[in-house]
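Missing here: one protein chain of the complex. Every other protein chain is in place.
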Amino acid sequence: MSQFLKGTAIELRGVEKTFGITSVIRNVDLKVAQGERHALIGPNGAGKSTLFNLISGYMKPSVGQILLRDETISGLPPYQINRRGLSRSFQVTNVFANMTVWENIRCAVLWATGQRYAFWKNIDNLPEVRERTAQILVDISLTARRDVPAGLLTYAEQRALEIGITIAGGADVILLDEPTAGMSHAETERAVALIRRLTEGRTLLIVEHDMSVVFGLADRISVLVYGQIIASGTPEEIRGNKKVKEAYLGEEAA
Amino acid sequence: MLELIVISTLNGVLFGMLLFLMASGLTVIFSMLGVLNFAHASFYMLGAFFGFQISRWVGFWPALLIAPLLAGAIGAGVERYGLRRVHKNGHVAELLFTFGLAFAIEEIVQIIWGKSPVDFRVPPLLDFPAFTIFSTNYPAFKMFMLAVSIVIFVGLLVVLKKTRIGLIVQAALTHPHMVGHLGHNVGRIFMLVFGVGTALAAVAGVIAGPALVTQSNMAGLLGPILFVVVVVGGLGSLPGAFVASLLIGLVQTFAVSMNGSLAGAFGPLSPDYAATWLSDIWNVTIAQIAPIMPYLLLVLILIFRPMGLLGTRDT
Partner (left out) sequence: MSDLASSAAPPLPAAADKLKFYGLWLAVIVALLVLPKLFSSGGSLTTFSLIGISIIFALSYNILLGQTGMLSFGHAVYYGLGGFLAIHAINIVAKNKFAIPLPVIPLIGGLTGLVFAALLGWVSTRRSGTAFAMISLGLAELVASSALILRTFFGGEAGVSANRTKVFRLFDWSFGPQIQIYYLVAAWTLLAVLAMYALTRTPLGRMCNAVRDNPERVQFVGYDPHVIRYLAFCFSGFFAGIAGALAAINFEIANSAYLGAVQSGTVLFATYIGGIGFFIGPIVGAIFVTILSLGLSDLTPVWQLYFGLIFIAVVMYAPGGLTGLLMMHRPLLRAGTLTRVLPSYAVAFVPTLAMITGLMLAIETIVHFTVNPGDDSHIKSFGIPFDAASPYIWAMAAMLIFGGFYLSRKTWTRVAQAWDEALSSARDKGVAA
């Protein structure tokens, strides 16, 4: 997992998605290098979440190909893509509400530690599972809330748990869908520090609306407007791009 | 042979239309409220028994109007004071509530009208053969049943296409998660939809009662077939429910009229196997397996089209 290997982590080739007669994603090409922190920005309804759904296997692309480390993953079900080392979070918190924080994280650790569908092992007698779960719990700073059902956590805590579940399996390609949405300024800062720390040495693709987060975190940025990528480059390039200013940043500045 | 085909087709379409009278209400309720009303067939039964009782007092024609209204009012009450309360506990609780309700309704009907069939007769006005095909007299009452179900079918189409509530229902069918945004009168719409849906089932009960058997187990017999219809058609799809209703109506009616068996087709089984289970399969006639036809169809659909014929969404 060393940083800046020359390989490509995620690649999209001519990906399109249509619902009926509406096309939501149009001919998208995108490359995210291994170890890169890549932000996907764009106005509401541009298709960012749909793109995440396509990459993570939640939906199948109508046309085109999606590759994970040069292997085709488009058409595979989500759990197989996850087993190949790609994990995603959700924009709307999506946790196991009736289970405790501990159990939530543990569920996300099980497959990665090779437990599969084991029905002959006592779950409390699995030291590796215990240790990894505890480590994640410490990482997301929810130790004090370990035995609380996830449904009773505060919003910021649920968002932290959401990230914890996403990284717990040890995937080295992480997709985060608006991880700081709805957070206060202080909470956002803490969340960004958390994301920076937890995705160290991994590939990160992040959808984010908060521009300070985007420009502070990302190595490269792609701009999605009406289902098309209109620009892709370093933060400086994006800042200077005329098309982006017109289509997107211009609105904010005005 | 031709006679058999014509009569069976007529009966099959009739049974299918009756099924659709119920399946349509069930589907619309499912799409809007998110709950599959397990007690839907019980309202069909209530319709039949109310129809029987009221036609004894004031005659069949008033009963045809009053019984569905009564059943619909009970349905609306069930939604308002039962389902709405249970709603916060989730869909499983709602389904279980209607399951308990179906059980209780069957018990109550048994207490009031007993376990044996009641003598619900065809009204004298319609008690004559409508026409004779080849040598079979086709009863006028069955033509009347067909006419009523077609009239209601057309009426439903008009309501769906032309009225405000119809537009809301249509929207709910295609975008079920948007139902929550209907605004402050969502409760009244739910109650209305539930009431009308159960009233339609009761109409089916009143017109089916004299032709079929009006008995306390009629809901238990028909209910599972009704649920097969909505699953085969695709949960929440109104056209799917229509196609599946006709399909199951025809399949079952044709099966009943056929006497073929493996023994008939290939000759009797060698006597060595006479006392084994193989002989059961060998000698069973198509008519005898008619009751399991809908369920076989269900299994086939599940294997080849898990979402149902015209279904698009998972629950």
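Per-chain numbering from 1; labels A and B assigned in written order.
To be clear about the criterion, a residue touches a chain if its C-beta (ideal position, glycine included) is under 8 Å from a C-beta of that chain, and two chains touch if they have at least 3 such contacts.
Keep in mind that what you see is a predicted model, and the values were worked out from it rather than measured.
Enquirer: Would you indicate which residue among A:Ala33, A:Ala46, A:Leu68 or A:Leu137 is in contact with the undisplayed chain?
Expert: Touches the omitted chain: A:Leu137.
Enquirer: Using the touch definition up top, pick the residue from A:Lys17, A:Lys48 or A:Arg106 that touches the left-out chain.
Expert: A:Arg106
Enquirer: Which is it among B:Phe99, B:Tyr138 or B:Phe153 that touches the chain not included here?
Expert: Counting the whole complex, the residue in contact with the absent chain is B:Phe99.
Enquirer: Identify the residues of chain A touching the omitted chain, counting contacts across the whole complex.
Expert: Listed in rising order, the touching residues are 56-57, 77-79, 82-83, 87-88, 90, 94-99, 102-103, 106-108, 110-112, 115-124, 126-127, 130-131, 133-135, 137-138, 143, 146-149, 152, 165-166, 168-169.
Enquirer: State which residues belonging to chain B touch the missing partner chain.
Expert: Residue positions of chain B that touch the missing chain: 30, 35-36, 82, 85-86, 89, 91-93, 95-97, 99-101, 103-104, 107-108, 111-114, 220, 224, 227-228, 230-231, 235, 275-277, 279-281, 284, 288-289, 291-292, 294-296, 298-299, 302-303, 306, 314-315.
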